[in-house]
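Following this message is one structure expressed as structure tokens.
In this view, the complex is presented without one of its protein chains, the others remaining in place.
A, B and C are the chain letters, set down in written order, and residue numbers restart from 1 in every chain.
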Amino acid sequence: MPKAGRVVVVFGLASISALLSGGRAHAVTTTTTTSTASAASIGGMLTVDNHPVPGVRVTASRGAAEVGHAVSDRRGAWRIGVPGPGTYKVALDVSTLPSGVRAERPELAEYRVFGSFAQSAGFTLSAGQSKAPGGQSRLDVFLNLFVSGIRFGLIVGLCAVGLSLIYGTTGLVNFAHGELVTFGALIAWLVNTMSSGPKLPLVLAAIIGMIATGLLGATLELGLWRPMVRRRSGASGRMLVSIGLALFLRYIYEVIFKGAPRSFRQYAAPSPVKLGPLQSPVRDYVIMAICLATLLVVGTMLRRTRLGTAIRAVSDERDLSSASGINVEGVTLLVWISGGMLAALGGVMLGMGSQGVQWNMGFRLLLTIFAAVVLGGLGNPYGAMAGGLVVGVASQVGTYWLPSDLQFAIALVILILVLLARPQGILGVRERIG
Amino acid sequence: MSNSSDAVPDPILVVESVVRRFDGLVAVSVDHLAVHRHTITALIGPNGAGKTTLFNVLTGFDRADAGSWKFDGVDVSGWPAYRLARQGMVRTFQLTKALAGLTVLDNMLLGASGQSGERIVVAPFRFRWRAEERATHERALALLDDFGLSARQRDLAATLSGGQRKLLEMARALMVEPKLVMLDEPMAGVNPALVQSLLHHVQRLRDEGRTVVFVEHDMDVVMSISDRVVCMAEGRVIADGTPEEVVDNQAVVDAYLGQRHARAR
Amino acid sequence: MNWTGILSDGVRAGLGINAAIYALAAVGLNVQFGYAGLWNFGQAGFLLVGGYGTAIAVSSWGLWLPWAVLVGIAASILLGLLLGVPTLRLRGDYLAIVTIAAAEILRIVVNSTKVQSVTGGPQGIGGFANWFFDHNPIARGRYGFGTITYDQRQLWVTLVTWVLVALASVLVALLVHSPWGRVVRAIREDEDAVRSLGKNVYSYKMQALLLGGAIGGVAGIMLVFDQQFIQPDLFQSAITFYAFAALILGGTARILGPILGAIAFWFLVEGADSFLGNAVDHNFLGVGHLVDPTQIGTFRFVLVGLVIMLLVIFRPQGFLGSRQEVMLGEQ
Partner (left out) sequence: MSVGNAVLLDARDVVAGYLPGVDILNGCSVEVHEGEIVGVIGPNGAGKSTLLRAIFALVPLRRGAVHLRGDDITVRPPHELVRRGVGYVPQLHNVFPALTVEDNLRMGCFLRPHDFHERRDELLGLLPRLGERLQQRAGSLSGGERQMLAMARALMMQPTVLLLDEPSAGLSPMMQDDVFDRIVSVNQSGVSVLIVEQNARRCLEVAHRGYVLDQGRNAYTGTGAELLDDDKVVQLYLGTLARAGARGEAPGPDNA
């Protein structure tokens, strides 16, 4: 059992996962190209008990010459562009650390950069005598993790419902769903903060983000998936296309929005409110309420409305639905629109959290969303909601015992364990054989 | 037909108290069923009577909730499908499972059992299995010839008609050299003109010394080739006897045949 | 614009070490996905355990490198067993999700501070492949033709990898044209039919998964040899997707498919990189105003995504495959 609250770990970018650096670091070109450009950089995230440490100066130097420096931002993130592959010295400026926080190893003397991509460097710090804010008991830590797990789970649930509906109605395992999540958050961020833009309040920006993502979903359905279905492309072909689409969109986001995470103008760094043992900002409760309300509305609509019936019918038997007079292509279009809107809402909610809005935020979440969908039983929207909660809570609460850089691994391990015990998912029904 | 009447009852397959439930619904509950060697047994009954489920359970494609069955004197309850097939109990499927992306010949070659070239450690060394493959090849060609498919041997199975696929599936099953052949609706979806050829092949199986069990709805077919008829309804065996006995059985008429098909006495 | 430079950059990459490594990874995927129909979306995980197995065997246990390579291969086979035992009885979608999940778990775990003493965490491990480079028989110098040259170190590791690609391809060719291959291809079509003919389908699927995984493990070993360094970021799930792209580009279920595909893939990627770099430097067609030079590396992924999409939509059979077979498989 780790001494929660005493040992303070600061992770590199690798912390929440090396997923952060996305697919960039896939391989290294040893052959020198004629290209003079280099996108090599070193970065990291400085957090204390999941609380960011801002304002720390980090320098990178080669030989005696400093090649770059950065100061960690509000979320503790820092990134230094370096000239290219090679060995660097990466060091924290100890004098800029907040009082009470100590670096165990303030200097990485031989940090190797190999290739043109974002790379992560980790510093391990300890917080000396001072505990993490508040001085919580173990039970309190656990409870707080549980609550943040519910918040995370509800967000995952939002995204998972859309993915599940799309799978149900079209048979497509959509690897580009994470990019819908990102798209919603990025559009909302643009509208909310862009200096030349309208700077709308976040609520309006979120709505615009949802509408834009709904439109993106519609465009994809009309321009890509519907023609493929009409040409009788199978599920596996469409799955591969969605992988290509995910890459395409994700890196276009990076071209436009660059690497660094950003935050919304409102609610970015609220102060926590004490509610019994719980310490969360009001914002977090609002996020939970919005997610829960949305899920309830979606659930009720699926059960009670004609459209919901149509969606369930199309998921069940596609041809028979059209034979019953349901406009199957129309329903599919609506599912893409609403799936996109739900993903966008999830993206905005996620972007309000400590990790901010970033070009690959949806991709980082994708496997967790998959885990939720599979846990709930492929194609079952209610299962996806339940699966989202299970995955969210488990991955947060799991960090009570395990280092939090294993958080995503916990969700995936649970996925594998559940599949072993119950392949049809939590709410799935075992199919009759023969 | 002739050689069945004087055969001493010698069961090749004996089923005892086999039960299969789905979500509490009893799909199969067979107390006792024996299939005699060198006979053709027809399994009839309304849809949902559990015929295909019984097939699946006995051939290892589904598990039984209770009960046991013996094949050729060996208790094979719960064996996986591939072991049962190796033991000599081979089945076909209601919806044909011709391997569409393989050629007709490859479909046949696949059927032969015990090929040493199928072991991954032997497979890369062609000289180790070349002779064996040649023998298998000859056997396959002879069977294809029998079933009138030799002209199509190089074609993908996907290009065969439904009836030809049924023929291919049956021929392929024979490559396993089974003692017992279990055919699930061999005539379903077959052009009537081909039915006779299929029937002829089924009869030949018995004449070659094999045992046949088949599920069928066409009573003309059932009456014309079976030595014994077993009728199932709601998971149970409700009649078991010669074709004449079974069609005269009131329970069978009520549950399955309907008055129109009852034989005038 | 330096067109010959762009072309030779493309060719150099197409024949270079990355193409060879991806060819190897794709040969493995071809066994699993192309021939046996197994959706392994976690090939990156097989590369990872191959690489880490070897690196750790040298750095922590002090093994002689050739033995360490065997440890790496054994580790990828072990991973195949761990993934295959629970999932190969389930529907294909599940294998896809479990394999990609496992690959991510592995990458997160080797990155974790908990195991830093063994894996080096984010800093990784270096210098374990000295034995390999000490035995380089090629004399110092630059080799090649025209502007496409490699130094003795690049040439050595590249040649060895291409030889391994050839060996793996020959092995796969022998296997798929044997009765073993017949069973495996039949399983891709319909498992139940094969089961009904007395074949142990589970065992064959496992064999295909392990063989493909072991080949992937070797690809991982060559990847970290080339780097002389191992670090979690080398094993992003993107590796799996690019290997798939190479495989589809060349044509699935064809012996030369993954090789041609990997060559074409890297030719395209590096050629496009070089083109963009040139275009920015020379402000070709006004590109200099549009593209930030630091983002050329990013554009390659936009391009890869586009290539995958267009290929699957318009030429799902790749260079070598048959369209009808692909459509049959999709029915």
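By definition in this document, a contact is a pair of C-beta atoms (placed from the backbone, for glycine too) under 8 Å apart; a residue touches a chain by one contact, two chains touch by 3 or more.
Computed from a predicted model, the values in this text were never measured in an experiment.
Considering B:T103, B:Q153 or B:S197, the position touching the chain not shown turns out to be B:S197 (whole complex). The chain not displayed touches subunit A at residues 230, 232, 306, 309-310, 313, 316-317, 319-329. Contact between subunit B and the unshown chain involves residues 1, 25, 44-48, 94, 161-163, 185, 188-197, 199-200, 203-204, 217, 219-221, 223-225, 243, 255-258, 260-261.
Note that in this section only the chains that are shown with their structure count from here on.
Here A-C and B-C were compared by C-beta pairs in contact; the pair with more is A-C.
Taking each chain's centre as the mean of its C-alpha atoms, subunit A lies 53 Å from subunit B.
Separating the CA-averaged centres of subunit B and subunit C is a span of 45 Å.
Multi-chain contact residues of subunit B, defined as those touching 2 or more other chains: 61.
Those residues of subunit A in touch with two or more other chains do not exist in this structure. Looking at the complex, you find that subunit A touches subunit C at residues 9, 11-12, 14, 17-19, 21-31, 33-39, 81, 108, 111-112, 114, 116-117, 119-122, 124, 173, 228, 232-237, 240-241, 243-252, 254-255, 367, 370-371, 374, 378, 403, 405-406, 408-409, 412-413, 415-416, 419-420, 423.
Touching subunit A in their complex are the following residues of subunit C: 2, 5-6, 9, 12-13, 16-18, 21-22, 39, 86-87, 90-91, 93-94, 96-98, 100-102, 104-105, 107-109, 111-114, 121-124, 126, 150, 154, 223, 226-227, 229, 231-234, 236-239, 241-242, 244-245, 248, 270, 273-274, 276-278, 280-281, 292-299, 301-302, 304-313, 316, 326-327, 329-331.
Partner subunit B is touched in their complex by these residues of subunit C: 171, 174-175, 178-183, 185-186, 188-190, 192-201, 207, 211, 325, 328-329, 331.
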